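Note that one protein chain of the assembly has been removed; the remaining protein chains are unaltered in position.
Let's turn to chain A:
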Amino acid sequence: MASAPGPDPPGDSSEDERPKWDNKLQYLLSCVGFAVGLGNIWRFPYLCQSHGGGAFLIPYLIALAFEGIPLFHIELAIGQRLRRGSVGVWKAISPYLGGVGLGCFTASFLISLYYNTVLTWVLWYLLNSFQHPLPWSTCPLNLNQTGFVEECQGSSSVSYFWYRQTLNITADIDYSGSIQWRLLVCLAACWAVLYLCVIRGIESTGKVIYFTALFPYLVLTIFLIRGLTLPGATEGLIYLFTPNMQTLQSPRVWLDAATQIFFSLSLAFGGHIALASYNPPRNDCEKDAVTIALINSMTSLYASIAVFSVLGFKAANDYGHCLDRNILSLTNEFDFPDQSISRDEYAAVLTHLNATQPERLAGLHLESCRLQDFLDKSASGTGLAFIVFTEAILHMPGAPAWAVLFFSMLFTLGLSSMFGNIEGVITPLLDMGVLPRWVPKEILTGTVCLLCFLVATCFTLQSGNYWLEVFDKYAASLNLIIFAFFEVIGVVYVYGMERFCDDIEWMTGRRPGLYWRVTWKVISPLLLLTIFVAYIIYQVWTALSMAENSQYKQFPSRQEKSYPGWVQAICGLLSFLPALLVPGVAMAQLPIWRRRKQKRGGQPDMENRPREPMASPGPKDRPSSREE
């Protein structure tokens, strides 16, 4: 690959040692792996179905075009140009923006903690899939072996396995309970696997990414083929994609589309900046940005087809069982011969009985069976993966094989996203020189993984799931929008639009066109501001709530409960502390800047005047010479 030669900066020989991607495919796969994660599987299909099916694609594609791709291009460009992780890049653009980098770093760290815990659960299910029958297919027996455990009887064997045998969840976030040793060992295994993959930074992840990024596509294809051949799949797909234009009138839909694009592309994590910083400086980042963003969205669509064909099958299956139960009640009560009523005849028989013996019929308390109700019982997040989908798999012939495939797909999806998260943590640490030069990289990555593992053990408590939801909702949402906003503003207005365009022209050979300029300058910042305000309004409007309790038989609906005060305080801290780093660092820079100005005593400020882009801006042109 052609790399721009340039004289080394004085005393900075790390440029030679900066790791490089072995080839461009590794870089693309790493970015795709980072962007394509669990959210593509269990968040997008749910949003698509609950926000008007095919109609949701309209706000989604608009958000992609005006928010996702422009921001993504900025991240890749500055990472590639300035060749530093998130902390170094923002310090380089302006010392006052150093807080953005630190904030991204903190956000990446917090997200790594809980994201790997989700992988722990996936690993636990994966390990339990290698048996027939699957452990979540039957309830355990009660003490005198005459029936099943009452808790299980009330909900379902799948819910029981998730809430009791996996999480052993307490009634409330207040009761921490004890550490679940099964989850603890799985957590240790997950962090060990992650350490094994990131032990030498991109040198090691670059080898593993071929598998972890491509394997999920293989499994998705298999599931797609299998799903489309299952009975009931077409009902599921029709239900998913039937457009309902009315939903577009609700602002909630637009907000969800914008946030989904944002988090789906993993923007403002600092991970893409880190991954791009290992690129050669002359690389077409514009084409990369558009390609990766489109691949991410295509994957979401592809996955939703696979998921909803299986969910349609499940709904049809449940509907059939509902009918069978009602038919059995009828035959037992009215003494019809065994199996004399087929599913098709059921409706006719029911109306006949309703006309002739309504009292006896009413006494039976038959459940109403409607296919629509079963299709509506969709879920997102862990509910989809660990309850709804696992139940659907139970009904497929060869269930253990499908379970193994499904959970290994989830594991590799999550693992490749974790690579990006961890790179967003490790690369800034390496650039900042936290550990002395002679300390090998393996020790740094090992320390980070060990530290994360120790902190994440709090998620293996019985109340861990509640804490994970707190982290998911508050640590990762508002902060990232703030950082993304400052990213765009910082690059366009502080670094300078013209300078940035010149850099891109140098890197890619083309000057950014009108579309890029307009979105960067006006549309994306406005969109981000709107999302931020809408988000706050929405959060305030729905008070902090949602705690799971033991009545999970009503799954997927949950009992609304508000968090206790101390938990709300933690939610607030998580939401705002990383964001406070931005003004915090900016204000901390003020006395330093003033001191420097006084020291120079009237001489023109060489460092702060706007610099013209040089003909061949080599690495030495980086303002990092200003770094303390």
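Heads up, the rule we're going with is that a residue touches a chain if its C-beta (ideal position, glycine included) is under 8 Å from a C-beta of that chain, and two chains touch if they have at least 3 such contacts; residues count from 1.
What we mean here is this: contacts and distances are computed from a predicted model.
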Quick one: the chain not pictured, UniProt calls it what, "Probable cytosolic iron-sulfur protein assembly protein CIAO1 homolog", "Serine palmitoyltransferase 1", "Auxin-responsive protein" or "Collectrin-like domain-containing protein"?
"Collectrin-like domain-containing protein"
Just one of A:Phe44, A:Phe72, A:Tyr195 or A:Tyr278 touches the chain that is missing; which is it?
A:Tyr195
Where A:Thr331, A:Gln568 or A:Gln589 are the choices, the one touching the absent chain is A:Thr331
Contact residue for the chain not shown (choose from A:Asn116, A:Ser204, A:Thr412 or A:Ser575):
A:Ser204
Full-complex contact with the absent chain, from A:Ala107, A:Val158 or A:Cys186
A:Cys186
For chain A, which positions touch the chain that isn't shown here?
1-2, 4-8, 10-11, 13, 23-25, 124, 127-128, 130-131, 133, 138, 141, 145-148, 185-186, 188-189, 192-193, 195-196, 199-200, 204, 279-280, 282-284, 331-332, 335-339, 440, 442, 508-509, 606, 614-616, 618, 620-621
